[in-house]
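Notes to accompany the following structure.
A single protein chain has been omitted from the complex, and every remaining protein chain is retained in its original position.
To keep things simple, chains are lettered A, B and C as they appear, and every chain counts its residues starting from 1.
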Amino acid sequence: MRAGIAESQHPLVPLVRALADRCGDDGDYVHWGVTTQDVIDTGAVLQVRAALTAIRRDLERAVVSAARLAARHAETPMAGRTHGQHAVPITFGLKAASWADELVRCAARLRRAEEAVLTAQLGGAAGTLAALGTDASAVRGAFCRILDLAEPEVPWHAARDRIRDLGHALAEIAGAGERIASEVIRLQATELAELSEPLADGHVGSSTMPQKRNPMTCEYIVATARLLRGTTGVLAGAPAHLHERDMGAWAVEWIALPQALILTGGLLAKLAAVLEGLVVNPERMRANLDLSRGQIMAEAVMMALAPELGHERAHEVVTRAARRATAERRDFASVLLEDPDAAALLAPERVERTLDPSGYLGLAAEAAAAVSSRITDGR
Amino acid sequence: MRAGIAESQHPLVPLVRALADRCGDDGDYVHWGVTTQDVIDTGAVLQVRAALTAIRRDLERAVVSAARLAARHAETPMAGRTHGQHAVPITFGLKAASWADELVRCAARLRRAEEAVLTAQLGGAAGTLAALGTDASAVRGAFCRILDLAEPEVPWHAARDRIRDLGHALAEIAGAGERIASEVIRLQATELAELSEPLADGHVGSSTMPQKRNPMTCEYIVATARLLRGTTGVLAGAPAHLHERDMGAWAVEWIALPQALILTGGLLAKLAAVLEGLVVNPERMRANLDLSRGQIMAEAVMMALAPELGHERAHEVVTRAARRATAERRDFASVLLEDPDAAALLAPERVERTLDPSGYLGLAAEAAAAVSSRITDGR
Amino acid sequence: MRAGIAESQHPLVPLVRALADRCGDDGDYVHWGVTTQDVIDTGAVLQVRAALTAIRRDLERAVVSAARLAARHAETPMAGRTHGQHAVPITFGLKAASWADELVRCAARLRRAEEAVLTAQLGGAAGTLAALGTDASAVRGAFCRILDLAEPEVPWHAARDRIRDLGHALAEIAGAGERIASEVIRLQATELAELSEPLADGHVGSSTMPQKRNPMTCEYIVATARLLRGTTGVLAGAPAHLHERDMGAWAVEWIALPQALILTGGLLAKLAAVLEGLVVNPERMRANLDLSRGQIMAEAVMMALAPELGHERAHEVVTRAARRATAERRDFASVLLEDPDAAALLAPERVERTLDPSGYLGLAAEAAAAVSSRITDGR
Partner (left out) sequence: MRAGIAESQHPLVPLVRALADRCGDDGDYVHWGVTTQDVIDTGAVLQVRAALTAIRRDLERAVVSAARLAARHAETPMAGRTHGQHAVPITFGLKAASWADELVRCAARLRRAEEAVLTAQLGGAAGTLAALGTDASAVRGAFCRILDLAEPEVPWHAARDRIRDLGHALAEIAGAGERIASEVIRLQATELAELSEPLADGHVGSSTMPQKRNPMTCEYIVATARLLRGTTGVLAGAPAHLHERDMGAWAVEWIALPQALILTGGLLAKLAAVLEGLVVNPERMRANLDLSRGQIMAEAVMMALAPELGHERAHEVVTRAARRATAERRDFASVLLEDPDAAALLAPERVERTLDPSGYLGLAAEAAAAVSSRITDGR
């Protein structure tokens, strides 16, 4: 086959000849009335169907694991961070719920893309199926039934949007995976150490620095996501197929489509494993919440003062206290208790209560539980 | 505002202050408990809703016009072309049906993306809405009801897949537009001259070459599609928002999202106009069908011989005849009639009938009519 | 090795162990003081050097062939086309000169990128080479000398711009190839038939349509260029390596860099073959020049009238004549001779001369010859 393709410069004719040889007298009917692209496109669709079995399974594992993390840690407080800075407390469950929620949308999107893409191709040389004469319609119908694929009203030789929908759905899986993996890498940083990807026994972290716990699985996920985005970008980048069939645009799919499926499969297997075995360290989360000695609760203090002082004035009071606490390296509480404006309105016991992260978690636990139940109830 | 933003380096605070000033005593409650991203995200969603009104309208115009072309030209024969070469005859209606079919999928995809993206954002500093205390849930509910937007279970500050779904839907519209416009440009080429985009009176084709009919509207569509793909690529390219909110990834949307909507709007207005006023030249289509003096019907001849000679032998006979016709610059028919193998099986009258393009259109007219009815019946 | 990598999840440690095993007592010094990325990066650079040998050779073949086409066809007239429309005559040599000129810039760009990228990597765990103690500088010097690679002042573990320069240089080769191949496809279209990629004997054009001459090599070039652009886009898309080394960003190169080199090599082998064997059909070029029955010379007529009538008035006169010639399907010459304004200024012999494409080629032949000589003289 390899030699035949090299000599003929044709991607299919050598296969047709080989099949025909094996079919004896009926061999003459191999490839009867159809075009190369009918065969390769339909074959690609069947490969997609096979690949999506593994992809769906590992995506489901990831969804379920994220939902479980959301449920288990619905009330585990940790620092919420925006712009890379401590903002206000959240719970780890809320973060995991955001992952689970995005992954569920990935699954729905993939289902829709799969439905669209599982469409047969049978149009003949230029899409009219004229070579099959009056049998054309019946043959196409039977072809689709046998393969259990949808029958298109017009051939899609030059209209590849269904393939691009699949590309988008795969890229979104990668995007969700990259967001989760990047977050784990970041929260596994030496200084934060709140999460850790599972470390199997045989894994080698660093060849020279035995103290390290490198989040290499998450790094592979990130790298895979970037590669996949390049690949689906290739699919997205050539929509203007010329005339009835355009091999210059079409042939990119021969490499890009299988590569996209392989990369997604690899990414999801790793992502599912990371989410299933994720090591969560509530102690470190708590320690980091205390790192600013109370300042992470500045908004809570401001909201406590605002009904009396007004929003803007409360902001000024709290800013002043926060700066002083930083400059003098003191607990936020003690500075607040010395501040005439704050102290006038907030008794010591009220200051203490206001500075307790577990009292300022808003809808976090409720949201985490809701997302988690929605997912696990539906399964 | 401009000065305030320059000084504060903050995209929203100057607006908050200005609104508060205008609200008298209630001004203190402007921006109460929410975060900048709540406001900008919800505002962006409202802009999306407004923009999609125009986009949906012009997309519908394009769908309907393409369907009409499919119906009107269901039986207009023209050369089907693959690899840039004449293949077998099709009808222009089949080509237009392929456009209409893809545009209908664009509309369905856009509807789904719109549903997803019309979701409010209200999470406060890190998504817990803690600053609103026990009112959080009620306030968020009212906020979404008043704006008529979906209420998210968890905030999507860092999970931007709905925005990317919209980007994909817009890119697909552009892709369909680019395919159609590129085809018009190509079929309007001096040598083909089968189609022409509408030429308004005031339009200037070339400043120096008065004979030219430049398909400039289609070229603008192609250029716009490429720009749009760059823009939606930016949206797709930064999925890994860090922690609870990440301005480095988020702020790209401030430019990319409106730009994507504007480009799509511009593209669709032009595309609808091209499809509505497309000049179709059946005479030139017919002339081009005759260009090869019958050779475009080579497959038909081969299929006529194949039942007797077998597929492979028929291919050889027809190849030999085609080469001779080319070398001697003769009609394919006359060469076939001289060819002992062909002539033995096909009487002159049969050759003539076999070489008639209108007898070898397969399912073209039927498919064009089916797509067209499906679209117009549904409206 | 495969099993070792799977178990350790580490890309290099199994190799280090295997090498150490083979080195007997000295095995302990394998990988002494260096980091995995030192080894993989330097290895990649050596692979780049090897791959560029083939790439440079085929790029040179393409440059020389394009230059030869420019020289040989410096005076072969053909239709110049803009917006897909006939504009004014050019020569095929000018077109080929534009290809040669771009390919020469590709070669210069590649040389610069190669110089930059052939830089060794040896920095140890975080770039200080501290593990080598006082020998660090001497070891690094020797390492670079032995491998004949440039020695970097600071390690480039996290600064990958040289790799991206290479990516850009490869993408530009692909871009030039795609431009040339697309032009061949277009000029090989049934209606134009001015060029044809070489058709080797064993090649199969179409499995069913024996009359076709599909430009499949050029289509493979186009497809390869698009795939390559996706790959170099991946390299370009992750510049922000974190801290001292960042595997999430770096590991994309493991797949993207070899793939980019392979795709470029494949593309160039095909491109060189197409340019070396390109079939040029001056007869068809001439026939297409005559297709508009003189109107392709409208600008020449306008410029002949402009000194007397003024530019704008001349434009009006020529536009009127062109429209009339089109409407009445007549030769442009005969209409001009009937037009009072044109005929008053241009005698029949002058009209004839003005409508001769070979008299309106401007700098085409000169430019083609100049580019061609510059290239062949330098070799």
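Brief remarks on what is shown
In this text, contacts are C-beta pairs under 8 Å (C-beta built on N, C-alpha and C of every residue); 3 or more make two chains touch, one makes a residue touch a chain.
The structure displayed is predicted, hence computed values, not measured ones.
The omitted chain makes contact with just one of the residues A:A74, A:I163 or A:I185: A:I185.
The residue from C:P14, C:P210 or C:G237 that touches the chain not shown here is C:G237.
Screening B:A18, B:V139 or B:M247 for touch with the missing chain picks out B:M247. Looking at B:A256, B:A269, B:M285 or B:L309, the residue that reaches the missing chain in the full complex is B:A256. From the set C:L46, C:A131 or C:A150, the residue in touch with the chain omitted from the display is C:A131, counting the whole complex.
Of the residues in chain A, those that touch the hidden partner chain are 79, 81-88, 185-186, 188-192, 206, 208-216, 219, 237, 288, 291-292, 295-296, 298-299, 302, 315, 318-319, 322, 326.
Where chain C meets the chain that is not shown, the touching residues are 20, 28-29, 31-33, 35, 80-84, 87-90, 94-95, 97-98, 101-102, 105-106, 109, 112, 116, 124-133, 136-137, 153-156, 158-159, 161-162, 164-165, 168, 171-172, 174-176, 178-179, 181-183, 186, 222, 225, 229, 233, 236-237, 239-247, 299-300, 303, 306, 310-312, 360-364, 366-368, 370-371, 374. Touching residues on chain B toward the chain that is not drawn are 7-10, 12-13, 16, 31, 33, 35-36, 125, 131, 181-182, 185, 200, 202-204, 206-209, 214, 216-223, 226-227, 229-231, 233-234, 237-238, 246-252, 254-256.
In the analysis below, only the chains that are shown with their structure count from here on.
Averaged C-alpha coordinates put the centre of chain B at 28 Å from the centre of chain C. For this pair, chain A with chain C, the centres built from the Cα atoms lie 35 Å apart. Chain A has residues 31, 33, 35, 125, 131, 181-182, 222, 229, 233, 237, 246-247 in contact with two or more other chains.
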